[in-house]
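Only one protein chain is missing; all other protein chains are in place.
Note that the chains are named A, B and C in the order they appear, and that numbering of residues resets to 1 at the start of each chain.
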Amino acid sequence: MARIAFIGLGAMGYPMAGHLAQQGHAVTVYNRTVATAQRWVEEYSGAFAQTPALAVLQADFVMCCVGNDDDLREVTLGAQGAFQAMAAGSVFVDHTTASAQVARQLAVAATQHGFDFLDAPVSGGQAGAQNAVLTIMVGGEESVYERVAPILACYAKMQRLMGGVGSGQLTKMVNQICIGGLLQGLAEALHFAQSAGLDADAAMQVISKGAAQSWQLENRYQTMLAGEFDFGFAVEWMRKDYAIVLEEARRNGATLPVTAMVDQFYADVINMGGARWDTSSLIARLKTKQ
Amino acid sequence: MARIAFIGLGAMGYPMAGHLAQQGHAVTVYNRTVATAQRWVEEYSGAFAQTPALAVLQADFVMCCVGNDDDLREVTLGAQGAFQAMAAGSVFVDHTTASAQVARQLAVAATQHGFDFLDAPVSGGQAGAQNAVLTIMVGGEESVYERVAPILACYAKMQRLMGGVGSGQLTKMVNQICIGGLLQGLAEALHFAQSAGLDADAAMQVISKGAAQSWQLENRYQTMLAGEFDFGFAVEWMRKDYAIVLEEARRNGATLPVTAMVDQFYADVINMGGARWDTSSLIARLKTKQ
Amino acid sequence: MARIAFIGLGAMGYPMAGHLAQQGHAVTVYNRTVATAQRWVEEYSGAFAQTPALAVLQADFVMCCVGNDDDLREVTLGAQGAFQAMAAGSVFVDHTTASAQVARQLAVAATQHGFDFLDAPVSGGQAGAQNAVLTIMVGGEESVYERVAPILACYAKMQRLMGGVGSGQLTKMVNQICIGGLLQGLAEALHFAQSAGLDADAAMQVISKGAAQSWQLENRYQTMLAGEFDFGFAVEWMRKDYAIVLEEARRNGATLPVTAMVDQFYADVINMGGARWDTSSLIARLKTKQ
Partner (left out) sequence: MARIAFIGLGAMGYPMAGHLAQQGHAVTVYNRTVATAQRWVEEYSGAFAQTPALAVLQADFVMCCVGNDDDLREVTLGAQGAFQAMAAGSVFVDHTTASAQVARQLAVAATQHGFDFLDAPVSGGQAGAQNAVLTIMVGGEESVYERVAPILACYAKMQRLMGGVGSGQLTKMVNQICIGGLLQGLAEALHFAQSAGLDADAAMQVISKGAAQSWQLENRYQTMLAGEFDFGFAVEWMRKDYAIVLEEARRNGATLPVTAMVDQFYADVINMGGARWDTSSLIARLKTKQ
């Protein structure tokens, strides 16, 4: 049983922290909006703190899952941030999908303060967090990772050390790049099927086992055809991730024409009111003839 | 046991016709290059004819698998074409990936001549043809399809009537549209992983079960990383298919920006000498920094 | 003074044929819709014929300006087509924007019939036709071109022999390729200016003399900002031209990613009801935040 702090009780962090408590760890949570932290304490056993710094005081492990780079800098390096109070020898594990650069910056700061840092973004969505079947991509030192791995297992189905600090974030970027072109291809295919007067549902069934198969096809084609997007991974999160991806590509020289375009297509979706829609809503901007 | 003619003994038609013979049907083959037909007769039991018209004379069912619309018109409507000699009440089943328009044109001609026509493009590649596990997407009359279905089962793992004449071709187009964006996304992801100095192999393993999963990822990422493309579905076939797709979209009003772009990227691959490379070779045009 | 037939009295052909008559040539017109031909004869002095074949009987020069490849084949090679009746030693000049392939096909047919063929697509729009300031890009034999040039001067400000048969069409394609990316860039710039709350009109004035300058910027930015597209060169004509361009590129190996994408964006415009809008209507599909 470990003493763990969890910073950020959003759609992802709330159930993740819950699994830690349910597995018997002593969890202290911090959330900007205090009411959420109070609700969490009522639902699970544990404590809550008024600032990140107070939350981490006694912790062996600190998990964090906030929105983006800026949020992360605030809860770590800010005046009341966790890094002011982390215990020597403790580990800070960041589950935020953020840049590899901020991961490297925080790792340097952690070393200076005498504790360790891992970047550990996740995939699997809110359902994955609730059902403890997340995939976790970790960047950092192997010895540090080994200490943390049993804790991560509380909410992970699959986890892996990808390399040095930042590698977790880079792997998550690889994941998001795969999805963009794939979803746009799927959206175009369904849009074409509808424009051609085909039974799109039957078409998907017949092609779903071959070379066109994908998780998105199997799990999203029906909602895409029905125009239902009120669930899943939000378009505005995806654009945040693509901003990170394209900025990283600018540095490493990778050429990502379709990713860059799909990112722009998501701008259309947001302008249509779809900031919170699932990423499969790319089909919504492909209008059929009026 | 049926009397069957098979026109076109290419990479696909050769093994498909073979399965028919092996299942006990009486097969007469036609191939433009006669040597291939002779080789086929030696390998399987059957006969070969010097023209499509001669091949189909006694046939209840005629299967065809040639290259493109023009080839198809030649072997059907040409001076020595099959349509000159099809028996009344027989069925012509076209496995070529061709346009829905040529399918409709040939169906009209078939009706005038007193026989039936089905468009029945396949997916599953050469391996699928060899192992009799093709997926077949059929367009035409239900009663006609029912007569043909047991024959198609000789080389299909999955087959389905999609609607009226042309629906088979339209479904195949839907399949190809899915693949374009998906493969380009995958290529960009691998290219990014390499540019970022990540262990791309490990990254693919860790993301391969989640929202980024696809048949192409699972079956192609290793060869893509290794730069091996000497197998599979040829880029020039894909461009032929995309020409058909984009022409059809021009008529039905569908908007296919990423498909159109990937089609252009395949032009790059062909200019690099990759006309016969597998479609996963999209990664070959994404060069890392010199 | 020459005997000239003019086939196709559309937005372009009507005034072009008019200039020939006004310069003193003996003009016989043919138009599919006879009423237009009658109106033309009333407005200018001349005759009209009931079929292309009848129109060209006495002509030294035959000019043609119809819609597309199919239209062109019909008025030339059709049962009542011009090629049935062209006088030996005469010249057929095609002003239709069509493929280089149909030009080459018709040139071969013309040679067989004992007359000459030039492809001679134009740019400059309806206003250019009315004001006799068209640009004409000609493909064919130099000696033939020299006989025709003085006639073309009746409605051209600029004309030039570009090479053998088909070169006129290829040059026109080059023109259309330039315009696509240019207009989309301009549309994105105006859309950005509006989204940023900038005085877009002032911005255009200040950048209009430098490296961003273009004919389209100078002549279209105000109507683009005003959302006025009811004039100019129709989107559906542009899509026809891009179909020809992309088909030709498929043969010659050129890679045209942005042209291919803009072609798809025009599909959006058509789906919005803009088939007859000016090509500058690309901005209409870039919607600002709701």
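Methods note: a contact is a pair of C-beta atoms (placed from the backbone, for glycine too) under 8 Å apart; a residue touches a chain by one contact, two chains touch by 3 or more.
Keep in mind the model is a prediction, meaning the values are calculated, not measured.
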Given C:M16, C:M173 or C:A284, the one touching the chain that is not displayed: C:M173
Given C:A129, C:A234 or C:V262, the one touching the chain that is not displayed: C:V262
Options C:G81, C:G124 or C:G274, residue touching the unrepresented chain: C:G124
Contact set of chain B toward the excluded chain (per top definition): 257, 261, 268, 270-273, 287-290
Where the unshown chain meets chain A, residue by residue: 239, 243, 246-247, 249-250, 253-257, 260-261, 263-265, 267-268, 270-271
Residue ranges of chain C at the interface with the undisplayed chain: 100, 123-125, 135, 137, 158, 160, 162-163, 167, 170-171, 173-186, 188-193, 195-200, 202-207, 209-217, 233, 245, 248-249, 252-259, 261-262, 265, 286-289
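Basically, only the chains that are shown with their structure count from here on.
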Chain of greatest Cα-centre distance to chain C: A
Inter-centroid spacing, chain B versus chain A (mean Cα positions, whole Å): 39
Centre-to-centre distance between chain C and chain A (centres being mean Cα positions), rounded to whole Å: 53
Mean-CA-position distance for chain C and chain B (Å): 38
Chain C: positions in contact with at least two other chains: 257, 261, 268, 270-271
